[in-house]
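Notes follow once the structure below has been shown.
We show some of the complex, not the whole, and keep each chain where it was.
So that you can tell them apart, the chains are marked A, B and C in the order they are listed, and the count of residues begins at 1 in each.
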Amino acid sequence: AAEAAPYIVLASTTSTRDSGLLDWLIPAFRARTGIDVRVVAVGTGRAIRLAERGDADVLLVHHRPSEEAFVRAGHGVERFEVMWNDFVVAGPREDPAGVRGLSDVAVALARIARGGHLFVSRGDESGTHKKEMELWRAAGIDPHRDWGAGPGAYRETGTGMGATLNVASELGAYVLVDRGTWISFRNRGALDLLVVGDPLLRNPYGVILVHPARHPHVKAELGQRFIDWLLSDAGQARIAAFRLEGEVLFHPVRDVDPPAAPGASSRRIGSP
Amino acid sequence: MAEGARSAAGFGERGSILPLRVEGLGYRARGEWLLRDVSFTLRAGGIAVLLGPNGAGKSLTLRLCHGMLRPSGGLVSWNGPPAEVRGRQAMVFQRPRVLRRSVRANLAFALRARRVPRALRDARTREALAVTGLDALEHRPAHRLSEGERHRLALARAFVVEPEVVFLDEPTASLDPAATAALEGAIRRVAADGTKVILSTHDLGQARRLADEVLFFHRGRLLEKTPAESFFRGPRTPEARAFLKGELLA
Amino acid sequence: MSEFQDAFVQAARLLGRADPELLEIIALSLRVSLTALVLACAVGLPMGAALGVFRFPGRRAAVTLLNALMGLPPVVLGLALYLVLSRSGPLGFLGLLFTPTAMILAQWLLVIPIVAALTRQVVEDLHEEWEEEFRSLGAGRLRSLFELLYEARFQLATATLAGFGRAIAEVGAVLIVGGNIAHVTRVMTTAIAMETNKGELSLALALGIVLVALSFLINAGLVAVQELGRVARG
């Protein structure tokens, strides 16, 4: 459909697409500029590889150290922080480890590990997985060694967030998940939200233009307009206005007046 | 073979599946009537020979009688329940197929398929191999046999189950003269022992030697059904007269 | 089991109201897979027939390789193709990555081994039976090859359907080289995978039902054509 229109390719993570955020932002951007954005949503690790190879014009991911390394290596022009959301720890409703309501995520994770309870990890070097590793470090635990009940209770799926949640909900395991995916995920089963709000759980998103010096075919001008728009008042306001099931998911980095737009919801096939 | 045929044919306890009655039989393919309005009755005893030019409908008639094809018109009826009737017949097709295994295994298959008691199998196999002259070839792969040998195997396969009625579609077309003579002898013997033999042939000499009655086909019709003697003395129809003289039939 | 009921209801509803997004996805799926199939047959049928008919050193290795390639994981093929089509790859200048063309290419490569391997088997068997007759008639091997393809056309229909099945069901390769971009490269299978990841299990299942129903219709059409041919040939 959009074959003829000017477009850029955005490499991003599944959380931004599957939560419906991009479906909320892109039409607004297109309405203003006539530029279409084609989203390739993959894990952070692969999104970065895509951009490195010049297969995307703009990168929107959530793992600051990797993003900075990306720019340092000359693959990207500059990193701009766009917004943040947060991770949460979900787990079985009965909460055998007793972590419900804890405000310190490191303590919570340590309890889960010491108690030898089931924990499902993405294990795929995604932004979420890297965050999880960071949290284990903060808790002073090596999940592969320091597990109460020995190996087997800490399980790596090596797949996306959704697939990992499917496993967790089936096994009744604890799991680290980004709030967006959590809210939009339909197959929660007996999982509940248990730990939220620790500043450690903050999850900043950065946007980077792939360096045209490295990849001459990159649509630098169009890509820059997308980045500029995201960082503009209009873009930031649009982010702030996004709602999933009535909840705020993504917080713009700058304070903007939330517009009076009606809340968005995750678009999917068959939704009116 | 001859000795055993009687017991299988079983006139005693089981009663004969004959006579075979064919009434108004027709067969159509691709909108064309290949066989039309054929009626005849064949009673127990004796050898019936089907004659007629290529494409006259001899093979179709044999297959219809044997129940391989469903008539497009008319009917074929045997004396007995349909389930049993086929089990007491055997047929040698004009272009017989053999399983890709040894000659012996091909016979073993036929015996198993007909549920011949295990105890009888070995003797029957040896007998069938001997009568068809295949003794030396019993371990050859059947699909590598020469054409004549393949036909012999098909004959052995038909006789090994000792049927009450046997259909032979040009059984000696690929056989050498000695084998032909031997087979004719065997046919006469099983017929004398009570097996009904219904065969087609192009060998007029063979027809004269074997036939008790002749069915003459031409272009999908049965033109004559007469005792052999009177047929060869003087056929009633001009077509049959021409055929006997070896004249081309349009 | 309410998910299954849900899924059937949703599938019916999706089809019933002719959801435009769904129709777009279906259309792209069919376009990609049928194009890939036709192109794969154009290569695979002669290739398989050639392997069935010609004798040359290394032929057995080639047949084995072909059989093995039926087991080539789509993800691996997708990855290799990605590296080739990527901007930093040798064919990057074509700009094919994340286009339907790239997806066609991927399915084409995936389907060729299936069509070729199954064709090889069918044609080799027929050739064994026909070889002497052809040689005696003076038909060269190349002509024999095409005659056998024609003689075997009804058997080869099943090989073609197997190829179609592989193409339409495949997700690993088209996901990597297509990118599952909405309105551009989203096909049934990538949409199903996406909905599964969202935990929208019954929607994913509903899409799956639609896809299988679609395959069924296409197969029924092909069987009907085949049946007509069989009647015509007598």
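The rule we apply is simple: contacts are C-beta pairs under 8 Å (C-beta built on N, C-alpha and C of every residue); 3 or more make two chains touch, one makes a residue touch a chain.
If you're wondering where the values come from, they're calculated on a predicted model, not measured in any experiment.
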item: Total chain copies in the file, per protein type; value: A x1, B x2, C x2
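Criterion: only the chains that are shown with their structure count from here on.
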item: Graph class of chain-chain contacts, one of line, ring, star, complete, other; value: other
item: Two chains joined by the most C-beta pairs in contact, as defined above; value: A-C
item: Distance-maximising chain from chain C - centres being C-alpha averages; value: B
item: Chain with minimal offset from the mean of all protein Cα atoms; value: C
item: Euclidean distance of C-alpha centroids - chain A vs chain C, Å; value: 35
item: Between chain B and chain A, distance of the C-alpha-averaged centres to the nearest whole Å; value: 82
item: Intercentroid distance (Cα basis), chain C paired with chain B, Å; value: 50
item: Sites on chain C at which at least two other chains make contact; value: none
item: Set of chain A residues in contact with two or more other chains; value: none
item: Sites on chain A touched by chain C in the complex; value: 1-3, 9, 14, 18, 23, 38-41, 53-55, 160-163, 165-166, 181, 184-188, 215, 217, 266, 268-270
item: Residues of chain C defined as touching chain A within the complex; value: 10, 13-14, 19, 21-22, 24-25, 86-89, 92, 95, 97-98, 179-184, 191, 194-201, 203, 207
